[in-house]
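See below for the structure under consideration.
All protein chains of the complex are present and in place, except for one that has been dropped.
We just call them A and B in the order they show up, numbering each chain from 1.
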Amino acid sequence: MERFLPLFTAVPLLAGFACLLLKRAAPRAAPALSVASMATLLLLASAAAIRGEEGVAFAGGWGVRSSGEGSFVAGIALVLDGLSRLFLLLVAVVGTASAVFALRYLAPEEGLPLFHVLFNLLVAGMNGALLAGDLFNLYVFLEVASLASVGLVAWRTGGAEVEAALKYLVLGTLSSAAILLGITVLYAATGFLNMADLSVAVSGGAVPRVPLLLAAGLFVAGFGMKTAAMPFHAWLPDAHPSAPAPISAMLSGLLIKTLGIYALLRVLPVVTGMDGDLRAVLTALGLLSMWGGVLLAQAQDDLKRILAYHSVSQMGYVLVAVACGTWLGVAAGIFHAVNHGLFKSALFLSSGSLERVAGTRRLSGMGGLFRRAPATSAGLLGACLSISGVPPFNGFWSKLLILVALLSAGQPAMAGLAAGAALMTLVTFVKVQRKALFGPLPARLEGAREVPASMFLPVLALVLLCLASGLLWPAGVDGLVGSAADAVASPDGGPGAVRAYVERVHGGGPR
Amino acid sequence: MILYALVLVLLGLGIHGLLAKRNLLKKIIALAILDYGVNLLLIVVGYRAGGGAPILLPGEDPAAFARGSVDPLPQALVLTSIVIGLGVTMLLVAMALRLHQRYGTLDVDRMDRLRG
Partner (left out) sequence: MRRDEEGLSEIVRTVARETLAVILVYGLGLAFYGHLTPGGGFPGGVCAACGLVMAVLASGNRSGFVAAIRGRVAALEAFGALGYLGVAALGWTAGQFMQSSLPRGTPFTPEGAPFLVILNLAVLLKVGAGLFAGFAALVAFGREAPPAGGGEGRA
């Protein structure tokens, strides 16, 4: 499998630049190329997930070198472990659904190949960030993904959306500057960029504490802004609804997790360790987002803005769970992040379908659409049940797991707050269903018609995955999530997980 | 030491400009200054007083070379980060141009969603 690791970024890059090259000669080829590259990634990622692959690939035949003080990594390493495996699979699944959805959602026009260039660059950036073994490559791929996403948010727009994109880009650049500053501070203190080497240097105890704390603070602020945790959330409710529906699905379903949650989970334990102060900060951020997001969502009428505020809220759950520091908490957080990726992308895709059906995104302009567009409505209904935590959908199990993790970590108050926020989520989505799908059909919508199959099938497939991940918990899902959690924390609470990461990196590749 | 102080000044100037200036173009310039602050810090971290250019010539002793030259890694990082900064600035300017066409001004207070 090591040999195939570069393909995770090379395939979307290849497809993206082929779209650009064929912009004039074969503009119709671009959507097909996107679907093909996503399908290839899906194949690769499922093969890796099913076979439980782990490994390290070194670019250009470099590898691990030894010196008098121990071994270190020379060159660029790509690391595949339980955590990156699971997120690669999530990126491939949601990417495929969005690419298929975009086939009929976006009208063919002159600039369409450029959309697919940016779409593929976005996926390449996210996959690269998931595989990067050193901090600087993580930063570079993160920037590739965020720049591509800014271009997509501002896609085909002249006005208000450009402002949203501008705000997104300014705040995104600010967070990237914080991350780069953190990387610089760590490099100055240790002389390493590779995360395994860094972890060895830090656990050796020779690194002073001040730069480590400074770097950890900068990383929490930077990645927290990418996650849109509450004090840093201002850009998300503007940026995500402005994008076309498949891109909203990619941004809310994937980007905030791969650039935010994944990066936090990867960088903090390996580099600085999850100590008590850091966990308190993360808990505070999570609690604020959990409640702030859900409360702000109540006041919205625009369906996509409701969904965007709920992304903030759901990321709060993940942060609170991860901040437990226990293996169970990390596993619950990862499981919820993955589930959120599935149902939130289904929600955003079906919001695009509903907009097509009803001609508006305002809930007050919808009603009774279940009879007019049954397949789209069924998709939306399933995703709503999932996000509100109704059994047997996956949202229920991961929220339950978070509550159990909080209780077993001795935080009953936190568990109560989380349960309260979950109840508020249920209230919002009951409102969404009642206003959009049921009730009287406005006279204006008498002629509303169902969207084409290539738009409702991806949504239904995502909802089926939500159901499957809820029902088939013991049959494979627990293995996937468990091995992802193993990569971050060990069940006994010791530093075993980080040590395993170091051994995997230092033991791989040519010498 | 003076260079570290300069880094702080640049970072401070960038953040001040980003928050206090109302003109979009000035905000973009402030963001660029902030970027340069981080880049300068990277270069300063890799600098060694009196160090030579990090090019290993044939026949040179690697150990002596490692002691006597500046750290080349931050230089490579800064090059990459400058290119990223260029892409960001280009995108920002393009969007500012669009907004100028729409509103006829670059004053953020007169734009609907950028206020505050």
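The rule is short, and it goes like this: contacts are C-beta pairs under 8 Å (C-beta built on N, C-alpha and C of every residue); 3 or more make two chains touch, one makes a residue touch a chain.
Computed from a predicted structure; not experimentally measured.
Chemist: Thinking of the whole complex, not just what is shown, which of A:L114, A:L174, A:A216 or A:I387 touches the missing chain?
Modeler: Considering the complete complex, A:L114 is the one touching the chain left out.
Chemist: For subunit A, which residues reach the chain that was dropped from this view?
Modeler: Interface with the chain not displayed, on the subunit A side: 3, 5-6, 10, 13-14, 17-18, 20-21, 23-24, 57-61, 111, 114-115, 118, 121, 147, 150-152, 154-159, 510.
Chemist: List the residues of subunit B that touch the chain left out of this view.
Modeler: 58, 79, 83, 86-87, 90-91, 93-94, 97-98, 101-102
We take it that only the chains that are shown with their structure count from here on.
Chemist: In their shared complex, at which residues does subunit A touch subunit B?
Modeler: 136, 140, 143, 147, 150-151, 154, 158-160, 162-167, 169-170, 173-174, 176-177, 180-181, 184, 187-188, 193, 238
Chemist: Any idea which subunit B residues touch subunit A in the complex?
Modeler: Touching subunit A: residues 18, 24, 27, 31, 34-35, 38, 41-42, 45, 73-74, 77, 80-81, 84, 87-88, 91-92, 95-96, 98-99, 101-102, 111-114 of subunit B.
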